[in-house]
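In this view, the complex is presented without one of its protein chains, the others remaining in place.
Entry: chain A
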Amino acid sequence: MGTTQRQGVHLKIDGLKKRFGDAEVLKNIHLEIQAGEFIAIVGKSGCGKSTLLRQIAGLDTPSEGVIYHEHHELRGLHPDSKIMFQDSRLLPWLKIRDNVGLGLTGDWKAKAEWALEQVGLADRANEWPSVLSGGQKQRVALARALVSGPRLLLLDEPLGALDALTRIDMQRLIENLWKEQGFTAIMVTHDVSEAVALADRVILIEAGEITLDKKIALYRPRERGNAMYAELEGSILDRVLGKAEKVDTFAI
């Protein structure tokens, strides 16, 4: 059950600006995302990547510009969009099964158990979140995000707090579920290697502007040792760091 292929969401962002007081965090963002695409947004902290994700999620409203969600102007939260946060944000007073089923109606228990099975935690359904490790909590958060069959999954540095091995495990899991379920995925990360491993396109944001939009034409599953992979990762990493170096020399 639940694996009925629903197509991902098509997104178009047109002239988006976001200001907080006098500070312009996002400056004139234009971006089109195809249905079912996996996008990674990278950039240094404070560049505005998380702010952009919050606009797409409908958690914040842009100061200017429009986001088209399936060609309709987005206003506030959309039921087809789900977010996975860096901190898992599980409700500590609900059993894991109830956390996954949050907001569902009807036969939610079976759905929640199905989603837990997808992330390999079916046997933990009856426990409290406090007994889980950080990686397991993020698996539960992923199950919660996927249980309603979202057409757009937004991931806000979801693996940022996990150790390296757990991260690789989770990246595979996310990639497989994305392939299976066909939703559009947008992941904010500061890990370029993670972006290259998962995304169809890597977008670099610097000081509130998109300065790179790179297609990753590698076959999946991607081999990290692969020369093409290493080259792509290196060139994007250079871009992320390179511009900053120039600014530094200027400053001196």
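Heads up, the rule we're going with is that contacts are C-beta pairs under 8 Å (C-beta built on N, C-alpha and C of every residue); 3 or more make two chains touch, one makes a residue touch a chain; residues count from 1.
The working rule: contacts and distances are computed from a predicted model.
Per the UniProt record, the chain missing from the shown structure is "Sulfonate ABC transporter", taken from the list "Sulfonate ABC transporter", "Succinate dehydrogenase 2 membrane subunit SdhC", "Transcriptional regulator" or "Cytochrome ubiquinol oxidase subunit I". Screening A:A57, A:V119 or A:L198 for touch with the missing chain picks out A:A57.
From the options A:F85, A:W114 or A:Y229, the residue with contact to the chain not on display is A:F85. Only one of the listed residues, A:H10, A:R144, A:R201 or A:K214, touches the absent chain: A:R144.
Interface residues of chain A facing the missing partner chain: 57, 59, 77, 79, 81-83, 85, 87, 89, 91-94, 102-103, 128-131, 144, 148.
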